[in-house]
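Missing here: one protein chain of the complex. Every other protein chain is in place.
Residue numbering begins at 1 within each chain, and the chains themselves are lettered A and B in the order written.
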Amino acid sequence: MSSPFVVLPIIFQLFLAVLLMFCWTQKNLQKLISVVGSLVAVIISVVLFAAVWKEGIYTTQAGNWVAPFGITFVADTFSTLMVLLTTLAGLAVSVFSVGSVRNARIKFGYFPIYHFLLMGLNGAFLAGDIFNLYVWFEIIIISSFVLITIGGEKAQLEGAVKYVTMNLLASVVFLTAIAILYGLTGSLNMADLSLKVAEIENRGLVNVTAILFLVGFGIKSAVFPLYFWLPASYHTPPPAISAIFGGLLTKVGVYALIRVFTLIFIPDEFMINLISGMAAITILSGGIGALIQNNLRKIFSYLIICHIGFMIAGLGIYTETALIGSVFYLTHDIIVKTTLFMVAGLIFKIKGTYSLRLLGGFYKEYPKLSLLMSISLFSLVGIPPLSGFWAKLFLIEGGLSVGNYWLVGFILLGSFLTLFIIAKVWAGVFWKDSIHIPVKMQVKYFHELKPLKRQAMVGSIIFLSVLSLSIGFGAEYVIQVASKVAESLMNPQDYIHAVLGQTN
Amino acid sequence: MKTLIFKTASNYLLPLLLLFAVFILLRGHYLPGGGFVGGLIASIAFVIHSFANGLETTRKIIKFHPGFLMPVGLTIALVAGAAPWLFGMPFMTGLWMDEPIPVIGLVGSALFFDTGVFLVVIGVTLTIIFTISEGL
Partner (left out) sequence: MEILLVILIGLLYAAGIYMILRRSLVKLIIGLILLGNGANMLIFLLGKIVKGKPPIIEATGKALEGLYADPIPQALILTAIVISFGLQAFAIILVKRAYKVIKTDDLDEMNATDEDL
């Protein structure tokens, strides 16, 4: 079906960003616009998701040029699910930013850039054209560059240098892959590419292109040999920014990997082995990396890498059941990782440090907050019936069904490592006796903030925790969505027909 | 560069180049040109002026912060891009007038989109160049 309003989630975020740019100096107005706007964005994406769920794939051709010549935007269940999650996490981070981002940063245009970032994310999910996907990726990275450097502290700038370099390199690799793909097929539309790539005789060249895409998206989604920029940069910006980075930026890479490797390059045995191998070592290195860290946000950064491994593992197993697991994990991970970085931010605001060595006694002093934080921590471990459990169930079932036992072993090991790390965090932050932490001058502590700001920070964590609880307890519905997504990923005919069908 | 010849020439070059930039912008739909190139030429006009007369003088001519052109240009481009929605057509579809206006010619929504791009490019380029040259 064709509807011109498929691009509305993108255009609305652009509208918000422009509106915020006009209010460059009024910081309170900016906060109000950002929160109300994010709320409207959630409503828009819910409506879009409901429409796609009921009536099937929606498409629109920008500029009314028919596919495969024009730029196509496609809203299928997978992309609208991602848009919905983006706007939900976006709303929470927007509210959290009201409480936690300092006025000096807002003066440098924090909120406009933040909405440009959300526009890029929505665009990447809805793009049906591989070059358009590249453009949205560039919008995402340039906004994230600004967000990661805003404030200009020493660690931030060093982290930014690493982050910028690796992301620019990833863009160049991605662009090279697009160039070769265009040379091979003469097309950029993803549905059209799906048909044309399958007909190419020279499979060697196709595999080379596929590996270039794997490297390009692999850097962005932080899989095994390409993740080193992530733990070097994600712990440096303010908490609100690292929450949106940790929740969403790597997941776009995973989304692109799943999309490209189910639609355009159907993996052969070599690719499947390569991807499962990468997934296994990603799980292992992320888990082990997190074990030795003492900085709360660095631990969570390494856990991002570890759990990216789970999602890639679903792609490596490459059955419908495993892809259900991947999509479910993606859903759960976006919500939970965003919450975790917010939790880390809140702990920092209260205690003034991220170090596990100094923290302690949190449960005794703030029992209610600790219980709230425990929801997201234990969801991450995947204690049934919390949200992480169901996804792993499907991944393991998928792995066993194709006899990929060693990958299943790595997934179990990864879960075990996560459990161990979260237990360490729980013991270190919440249960250990507190020691006196020297008061830092430059930190604005939680109790010094206005009540509204405090409520904003706690409220956004409550919102996301309730969401993650409902993913866990309402797993039946999420599984329905995920299995529909996985089914359409394994059988892309509907997608291709929805995009190209109008011409025939 | 504080030479008299360059300084005098730059005062005449500024309006000439700006005029040329608008010419390139208007010519852009069927012939080489357009908002991006036009915007670059316009910002180069200001850059030449700032080389000859110093950053402060150029700032005074522009009167407002060039960054302000960004939201203005984006608004124009956004409205031009979203206008086809009113007619039930996809985003960024070209809407054209039935009759050409005398002297200017056939006007479509693409012209407004390009004007938006033109303003954004001037805003972005001048902001970048002013920021870089400030600390020198």
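Operating definition for what follows: a residue touches a chain if its C-beta (ideal position, glycine included) is under 8 Å from a C-beta of that chain, and two chains touch if they have at least 3 such contacts.
Just so we're clear, the structure is a prediction, and the values are computed from it rather than from any experiment.
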| item | value |
| --- | --- |
| Residue touching the undisplayed chain, where the options are A:Val66, A:Ala104, A:Val172 or A:Ala423 | A:Val172 |
| Selected from A:Phe131, A:Tyr366, A:Phe420 or A:Phe463 as touching the chain missing from the view | A:Phe131 |
| Selected from A:Tyr354, A:Phe430, A:Phe446 or A:Tyr495 as touching the chain missing from the view | A:Tyr354 |
| Candidate in contact with the missing chain, chosen from A:Ser221, A:Thr236, A:Ser465 or A:Ser488 | A:Thr236 |
| Residue touching the undisplayed chain, where the options are B:Tyr30, B:Phe64 or B:Phe87 | B:Tyr30 |
| Touch list for chain B against the chain that is not drawn | 30-32, 36, 124, 128, 131-132, 135 |
| In chain A, positions touching the absent partner | 131, 135, 138, 141-142, 145-146, 149, 152-155, 157-162, 164-165, 168-169, 171-172, 175-176, 178-180, 182-183, 188, 232-233, 235-236, 294-295, 353-355 |
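Here is the rule we use: only the chains that are shown with their structure count from here on.
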| item | value |
| --- | --- |
| Approximate Å spacing (C-alpha centroids) for the pair chain A, chain B | 36 |
| Chain A residues within the chain B interface of the complex | 2, 4-5, 7, 11, 14-15, 17-18, 21-22, 60-64 |
| Complex interface listing, chain B residues touching chain A | 70-71, 74-75, 78, 81-82, 84-85, 88-94 |
